[in-house]
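What you see is the complex with one protein chain gone and the rest in place.
Each chain carries a letter (A, B, C, D and E) given by its place in the written order, and its residues are counted from 1.
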Amino acid sequence: MSILAGILLRQTISSEMISGMMKDGTGIAVVGMITVFAGLLGLTFILPLLQRWIDRGQIRMDRSRTADEGTPAPVRLAPKELAAISAAIHAHMCFLDQAEKMKLTWQDHEKPYTPWRLAGRAEHLQGTESLQNRIRSR
Amino acid sequence: MSILAGILLRQTISSEMISGMMKDGTGIAVVGMITVFAGLLGLTFILPLLQRWIDRGQIRMDRSRTADEGTPAPVRLAPKELAAISAAIHAHMCFLDQAEKMKLTWQDHEKPYTPWRLAGRAEHLQGTESLQNRIRSR
Amino acid sequence: MSILAGILLRQTISSEMISGMMKDGTGIAVVGMITVFAGLLGLTFILPLLQRWIDRGQIRMDRSRTADEGTPAPVRLAPKELAAISAAIHAHMCFLDQAEKMKLTWQDHEKPYTPWRLAGRAEHLQGTESLQNRIRSR
Amino acid sequence: MSMSSSMVTWLTGFLQGDSGSLNLMSYLDDTGFGQVEPGNIVMILIGLVMIYLAIKKDYEPLLLVPIGFGIIAGNIPYNPELMPIGYQDILGGQQSVFGLFYFGVKSGLFPPLIFLGIGAMTDFSALLSNPKLLLLGAAAQIGIFLTLLGSLLLGFNLQEAAAIGIIGGADGPTAIFVASQISPHLLGAIAIAAYSYMGLVPVIQPPIMRLLTTDEERKRKMKPVRQVSQTEKILFPIIAFLITSFIAPGAITLLGMLFFGNLLKESGVTDRLAKDAQGSLNNIVVILLGFAVGTSTQAHYFLRWDSLKIFALGAVSFAIATAGGVLFAKFMNLFLRGDRKINPLIGAAGVSAVPDSARVVEVEGRKYDRKNHLLMHAMAPNIAGVIGSAIAAGVLLSIVPH
Amino acid sequence: MSMSSSMVTWLTGFLQGDSGSLNLMSYLDDTGFGQVEPGNIVMILIGLVMIYLAIKKDYEPLLLVPIGFGIIAGNIPYNPELMPIGYQDILGGQQSVFGLFYFGVKSGLFPPLIFLGIGAMTDFSALLSNPKLLLLGAAAQIGIFLTLLGSLLLGFNLQEAAAIGIIGGADGPTAIFVASQISPHLLGAIAIAAYSYMGLVPVIQPPIMRLLTTDEERKRKMKPVRQVSQTEKILFPIIAFLITSFIAPGAITLLGMLFFGNLLKESGVTDRLAKDAQGSLNNIVVILLGFAVGTSTQAHYFLRWDSLKIFALGAVSFAIATAGGVLFAKFMNLFLRGDRKINPLIGAAGVSAVPDSARVVEVEGRKYDRKNHLLMHAMAPNIAGVIGSAIAAGVLLSIVPH
Partner (left out) sequence: MSMSSSMVTWLTGFLQGDSGSLNLMSYLDDTGFGQVEPGNIVMILIGLVMIYLAIKKDYEPLLLVPIGFGIIAGNIPYNPELMPIGYQDILGGQQSVFGLFYFGVKSGLFPPLIFLGIGAMTDFSALLSNPKLLLLGAAAQIGIFLTLLGSLLLGFNLQEAAAIGIIGGADGPTAIFVASQISPHLLGAIAIAAYSYMGLVPVIQPPIMRLLTTDEERKRKMKPVRQVSQTEKILFPIIAFLITSFIAPGAITLLGMLFFGNLLKESGVTDRLAKDAQGSLNNIVVILLGFAVGTSTQAHYFLRWDSLKIFALGAVSFAIATAGGVLFAKFMNLFLRGDRKINPLIGAAGVSAVPDSARVVEVEGRKYDRKNHLLMHAMAPNIAGVIGSAIAAGVLLSIVPH
């Protein structure tokens, strides 16, 4: 690999280089690297400005949030705590769901439990018929 | 907006209107509105018949279900109740799943816990491998 | 159905059969059935070899696993047990998620609870942002 | 040494632009900086506004974010002789990727797929519970046909006028479908207009609703809707499809997919299919459709006098449709007694824009009586509006020669 | 005033049909009411029956609901000179949307995608556990070749006969794939026949199974299947693909996707892909495939003598395939001893129709011994039947000139 690279480099540093196709190639390489750097340098300079601009807006509303808080330590919750939290969130979201469904369908799905409805029933019990399923648009 | 509408209306009510392209346009508008109304009027008349026809069948089976029950009040369950119900349903559905999987694969997925299987394991533990995934058809 | 089949059979057993298109048809049928059997016979013979080859490797590592264990009896867990297990798995997987997310995004999603973020919030709370969503590749 | 000095010579020439065809200056000519025109800037700003409205104001974000970003992507300047990028570019037989996306729009493929999704996510109970509200959805279609006449007066030909009229149906996919079939050259403007006004429903409708109703009417409470049996819900899409498509065969494609999706949802045995019809498939099509419509607003195709006219007509059209629904509700009340009378606000939901216009009705109704929930009642004309627009589209497709 | 009176004059003429080309009567001629033919009504009724069977009887609803609704949508009458609606319509260069859907069928694109999904959802353990049951899946393919001969006798040419024969493989996608390649003009009839009989498996198979087995045979219990290691499951799709596709290269496309899907499922590192191969992608293709097949039954293409013949041959074909599987199981028993003997009922699962025919075996077996669960044993020939049909299809595609 590095041998091949060496050969290429040695061939590259020859007086023939700046002529014909290699000239084009070098031109492309220079333009290309300049463009790549220009693009990413542009971002490098604009992103801090963006941050400052947003922060200024934030400061007016909330002085405490702009501080550099550093990488937050990974919060290691006990499985028990996680279970409790996820159950609470689930309950909360189900409630939101219920509220949202009420608006659009005015009734929960009530499906007869005949045998030929098994497949349908399963999906309905399991489906997360959540806010994301509401009809917002086409 | 309403000014433009006014201009349009005034222009529309001119003696030139019923001639040339506007004549076609008016014809289209009349046919169009008649058709739209015909389609939706058709539904308006047939839907009550449909309801009555179905209700007749239902009455034979269950006299109590045809009553107009009005919009059900949104049932506001406590988060606790919701959590309990969802856990129960989950357990029930998992059981159905298990039963169904037994039929088609006669064993649960047992996967070695070698490091290179991490991705796979995660999916399997989390995946709702439910009735909907059973092979029914092509 | 069976009458038609009878007619077909009787017509088939005529001296005309082995001539013209029927000859081709019979040829195809014979080649076809031979090929189908060849393919599946091939599998029938190779699969046991495959099993033996794998088992040999397994034996070196674990002598106890090669025994024919028969169809496992469907394990009928009580709903309570299932709920407990699923909660535990959920907690465990959430923990893995957390760990994995830490690596790639170094922070959990913290979203402002302004009204226009309702939809987004719902999705995020509910979404199973699990290992399967990690960026592995293109 | 001679290498490095000749390199320097070459680089100097290269940067100054005299080293042949390939140099930094000639490349700069082909970048956005060299190719930009004022129209591009205007369109990019429009795209930014759409994204702002979608994210900050929550106006139909599922449409306006893809369209807005598509507008930006479609208006970044480039040299079309070098690469196929824009939605109409073909170079050396290779079509641009944006062109491939746009095929789904131009061929009329995406709108019926969206209708499949809408069918699979819509509960038709409200409509089954009170069928006479269907007529409000019919009345609102007057917006389509008056706009058609208006377009003829403004100098559009019959095909164009028909396609523009459909904007008044307040139904993005229907508008795109009709335009793709009979006026493909106006497709971009019509699609943008239709979707923009769908996003602006909360701005356009309320003043008209207030203008045309009395305080007493706005406070009117309606009879609670009845429970609908599952059998009715299963039979409805089939029967409704037979009736409406026999009357307007031009709507077979749109209504077929709408009711097919609804049957998948209600049959109880195809939930697996319904889930992806309204989920993955719908989301994928929404992403591609919105983005493709956005990219089709390339300034030099889009920024014309005609586009402005279409936007003006679209606004009028929405206003007329809203008025049509409200006034027809008042007309129906002449024949209805007691608690059967309709709150005319729900007539405004006769335009389609599901479920935004129904929500506007709910919000508006509660301004006058905080306990008056009109949303479920408004869902009936709202869905009827979708069906009505599709029928109107069907009529136009069969009558207007193309 | 003069305006309104001239309006009245015009309207009268308009309704009577003497106001030029555009009037209500001429529009009525172009609606379903003016264009309807008896064939359309027949087909719509067939579509309704299919939907009824799917929803009420749970016969393959994922297939029959889309096909049934597609049949209805494809048979609503319309004037094909005005709009491209039907699956073969092209007007002014614009293809109908149903035609775009149908492209997935005609090009052979959808069937391999369905096979990918089947592979990603099928557990091949049963087959790995008892490889000799594979032969039952081979024996059942006799139905394909006898039907081919029968079709030749009924006057079909070789290409047509080969495509019709595949119905006996009891495998919708395979039948569609073969027909699309060598007899596209029969595709609609073959697809409908194949899927209908797949739905009717619980009706067709039991009498034949009972006719060909003794009471003792039906009560026979089989040895429990063994545990299969994950390594076997991973290697199986690769090895099986190499063997079967070397023997029948014509089956590379179908078997390649089947085993590719299975490898995604079993590899343990591509669950993410397997999930959507058998989920979203499969559902989307099932919706479009079923609907497109349905729309391809437009009465004036479909209602022909040939279609009836194909249906008759299809029924015979299913019966022969079932018999072939059962009888071959009895034949194998001649060489097997003790608890290795096969319950010949599971031979009936050698047709494909996964997993319906395996379920029929289970139900039938339990009629004679309530504690005899044959389902897992029947899954082996059932899946072998899929592979077998694909091999047979491969042979036909390479031998029959096209």
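One rule holds for everything that comes next: a contact is a pair of C-beta atoms (placed from the backbone, for glycine too) under 8 Å apart; a residue touches a chain by one contact, two chains touch by 3 or more.
As the structure is a computational prediction, the values presented were derived from the model and not from experiment.
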Check your understanding: Of E:99, E:202 or E:250, which residue touches the hidden chain?
Key -> E:250
Check your understanding: Taking the full complex into account, what residues of chain A touch the chain not shown?
Key -> 1-2, 4-5, 8, 11-12, 21-22, 24-26, 28-29, 31-33, 35-48, 50-51, 54-55, 57-58, 65, 68-72, 132
**Study point:** Absent chain, residues of chain D that touch it
**Key:** 22, 27, 30-33, 35-36, 44, 48, 51, 54-55, 58, 61-62, 65-66, 69-70, 72-73, 76-79, 82-83, 85, 91-92, 94-98, 100, 276, 279-280, 283-284, 286-287, 291
Review point. Can you list where chain E touches the absent chain?
Key: 107-109, 112, 116, 181, 234, 238, 241-242, 245-250, 252-253, 256, 259-260, 263-264, 267-270, 272-273, 275-277, 279-281, 395, 397-399, 402
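We take it that only the chains that are shown with their structure count from here on.
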**Study point:** Chain nearest the overall Cα centroid
**Key:** B
Check your understanding: Farthest from chain A in C-alpha centre terms, which chain would that be?
Key -> E
Study note, to complete from the structure: Rounded to the nearest Å, the gap between Cα centres of chain A and chain E is 41
Check your understanding: Which whole number of Å gives the spacing of the CA centres of chain B and chain C?
Key -> 30
Check your understanding: Of all the residues in chain E, which ones touch at least 2 other chains?
Key -> 22, 27, 55, 58, 61-62, 225, 227, 271-272, 275, 279, 286, 376
Revision key, fill the gap. Flagged in chain A as touching 2+ other chains are 87, 92, 106-107, 116, 119, 122-123, 136
